[in-house]
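A single protein chain has been removed from this complex, and every other one stays in its place.
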Amino acid sequence: MAQPDTARLLIACDDQPGIVAAVAGVLADHGANIVSLDQHSTDSEGGRFFQRTVLHLDGLAAARTALEESLTEVADRFGMEWSLHDASRRKRVAIFVSKYDHCLLELLWRAQRGQLDIDVTMVVSNHPDLAESVRSFGVPFVHIPGTDKSEMERRQLELLQGNVDLVVLARYMQILTDDFLTSLEAPVINIHHSFLPAFIGANPYARAKERGVKLIGATAHYATADLDEGPIIEQDVTRVTHAESAAQLQSRGMDVERLVLARAVQWHAEDRVIVHGRSTVIL
Amino acid sequence: MAQPDTARLLIACDDQPGIVAAVAGVLADHGANIVSLDQHSTDSEGGRFFQRTVLHLDGLAAARTALEESLTEVADRFGMEWSLHDASRRKRVAIFVSKYDHCLLELLWRAQRGQLDIDVTMVVSNHPDLAESVRSFGVPFVHIPGTDKSEMERRQLELLQGNVDLVVLARYMQILTDDFLTSLEAPVINIHHSFLPAFIGANPYARAKERGVKLIGATAHYATADLDEGPIIEQDVTRVTHAESAAQLQSRGMDVERLVLARAVQWHAEDRVIVHGRSTVIL
Amino acid sequence: MAQPDTARLLIACDDQPGIVAAVAGVLADHGANIVSLDQHSTDSEGGRFFQRTVLHLDGLAAARTALEESLTEVADRFGMEWSLHDASRRKRVAIFVSKYDHCLLELLWRAQRGQLDIDVTMVVSNHPDLAESVRSFGVPFVHIPGTDKSEMERRQLELLQGNVDLVVLARYMQILTDDFLTSLEAPVINIHHSFLPAFIGANPYARAKERGVKLIGATAHYATADLDEGPIIEQDVTRVTHAESAAQLQSRGMDVERLVLARAVQWHAEDRVIVHGRSTVIL
Partner (left out) sequence: MAQPDTARLLIACDDQPGIVAAVAGVLADHGANIVSLDQHSTDSEGGRFFQRTVLHLDGLAAARTALEESLTEVADRFGMEWSLHDASRRKRVAIFVSKYDHCLLELLWRAQRGQLDIDVTMVVSNHPDLAESVRSFGVPFVHIPGTDKSEMERRQLELLQGNVDLVVLARYMQILTDDFLTSLEAPVINIHHSFLPAFIGANPYARAKERGVKLIGATAHYATADLDEGPIIEQDVTRVTHAESAAQLQSRGMDVERLVLARAVQWHAEDRVIVHGRSTVIL
């Protein structure tokens, strides 16, 4: 998985002719080889352009500043938002959890096995229950209890600011405030235990049972102040029958939650996700 | 597919000991062989018992009255709702349609090919567009136009009452009144073009695109006066990406609609579906 | 998950009239309530009958002997193979493993969380690598190294005979001999890392890549002397693309292996699986 001298370039801007050529020209001028390129334009009026480019450049560290200068020039010309990510620098991730361990352990396990390209730098919880499980992976577990949300969030921000590139809510049963999300200055991925927008809110499995649905699902999305309304990264479902109780639906759903969250975090780790309004582009 | 001397017995009652034995005993007494038996009890307090039995009985037609008398006796003892269906008597079905043809043609096609055990006795539409397609299958097409709903429903009921065992709304873009559903005295299956309860109501594909979901689906359910709230018979989804427009989502969704509706109608045709409150048991 | 006074009755015999009634009659006579009943008959000439019945009987332990006597009488009459399983007695399972940990940990994890109704009594391996992971679950890890297969199997049988109800090969990279399987007197479930019968044998992921398939899968089956030919319990697949290397296919496939094996073991644990020639009936 180690990819020395490899970078990922993400671009978003208004659609207009010549973008691919201009960017590819800059890369060629700097001696970079394009390993892969995915591009998408929305087809509506005043379309939007998105591009992910994986490039290989010998001596990336030394050449990066010059490359960024050239990219800045092109970006200014086309009005681009852009970011350049060193593929050898894994994202530092904090996982928030309450008492459910299935999503947490799935992430820790995949990271340990090399199936998830992140560094889990800490696990934060409002309950002490999972300390031992977490520490057995060699990962710090920080218990921040309390009922005063603003005090809890203050302590969380002290831990996180500057130290993490991503926060993952792995069934963290608390709502984060708008202030927290703004102050964090890092994206937050949440797993919701239903196929959104069905069963927004609490107790989705009980409500799925009550409504008699034939499939249950899970949704990974970027957390926003508007609960359960953030841009969806990944979803999946599994078939259920009338013979399964609400408790069994929950157990079945936990398997979907684990895999959906793991995929969403991996795609984010690979710089594949660009937010576009209330939705995402996965490149 | 022809199953002479075969019947399907559906039972629903409060759960209590001895039901299976009592029914199986009656069947054995009458010389019937149990071809298959599926049974389900809800596990909540005051559980409910459901059973579907396929039985073979030589000379069913002649023996039926005596068998029904014995079943009535057992049913009275256990407080059962029950029905006995001759498997050789295919259900007579009317299909309601507006302008979309994909669900309609899927049903006609499967019925013609012997993949759907129904007799389509008529197609009813508020638009004349699909007359030729329908008649090429040798099926009558009845055009009932109009803007006066009560007049339209009066004419529809004249056609249907006593003539059909099931009405299928194959993307019929009109709401049926509570009066109509009551007077019809036959079940009605509707196909909704979303994964209910997500995107209840109109324009689900446009709203799915706007919300950025990663899966789109369809739901077949029994129609009730409360629109989109009837007991769900079958659902399915298909994976979509950001690269697909709302029009492409609609096209992709049409494939799901076709298959979901065909499965739901086939299960109903095979007497596999028992309504239980707002949900269904599929045996 | 605790189910006191609950038993599962499995029956297989040649199809003939009156089986369900006879068995249900015996159960009713002994005061047992049928919680669920699934029955299947093959439709070919000289059909075969299969039935799984979950029954509740107050004071099961005390009443069991009398019930078994009555069942023996019915079984003799119909030529049944049958078995009665106490639902409160979890099966004792040994897991065999080599170096891959993903299937092993999935089973240990689910068992610990109460999602898998087995007692893992030991893990046996020809490599020492996974000792610590296993013991952290409080499960004994027995390292049986060696190159002399008959000596290894002799030691394995000493450990297993009388001590386990099931052996699970969780990516155990050794072939078991016919003698071992016969002497063990317990069923063995294996996970094969392909969608059998495609890619029987070694290196299925590399061969799947070479062949350009669009789906990769995994298969859980009962182990027989004829490698990869045992009765299939469960299979599943996942979609892959040209963009994924053989190593990535392997990583993707590991997720399928985990879930397929976990489902197969759970179904076996719930006494849902009856072998029928080279295939299985799942009730």
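Just so it is clear, A, B and C label the chains in written order, and each chain counts residues from 1 on its own.
Going forward, a contact is a pair of C-beta atoms (placed from the backbone, for glycine too) under 8 Å apart; a residue touches a chain by one contact, two chains touch by 3 or more.
Predicted model, so just to flag it, every value in this text is computed and none were measured.
Visitor: Where does the absent chain make contact, in terms of the chains shown?
Guide: When the entire complex is considered, the left-out chain reaches A, B, C.
Visitor: If I consider the whole complex, including the chain that's not displayed, which of C:19, C:118, C:196 or C:259 touches that chain?
Guide: C:196
Visitor: Under the stated touch rule, tell me which residues of subunit A contact the chain that is not displayed.
Guide: 16-22, 24-25, 27-28, 31-41
Visitor: Identify the residues of subunit B touching the omitted chain, counting contacts across the whole complex.
Guide: Looking at subunit B, the ones touching the missing chain are residues 36, 101-102, 105, 109, 113, 115, 136, 243, 251, 254-255, 259.
Visitor: Against the chain that's been left off, what residues of subunit C make contact? List them.
Guide: Residues of subunit C in contact with the hidden chain: 40, 43, 195-199, 209-215, 217, 231-232, 234-237, 241-243, 245, 276-282.
FYI, only the chains that are shown with their structure count from here on.
Visitor: Let me check something: if the centre of a chain is the mean of its CA atoms, which chain is farthest from subunit A?
Guide: Using the mean of the C-alpha atoms as each chain's centre, the farthest one from subunit A is B.
Visitor: Looking only at residue numbers at the subunit B/subunit C interface, is the share used by both copies over half or under half? Answer same or different.
Guide: Mostly same residues: over half of the interface numbers shared.
Visitor: Take the average of all CA coordinates in subunit A, do the same for subunit B, and state the distance between these two points in whole angstrom.
Guide: 42
Visitor: Where in subunit C do residues touch two or more of the other chains?
Guide: 36
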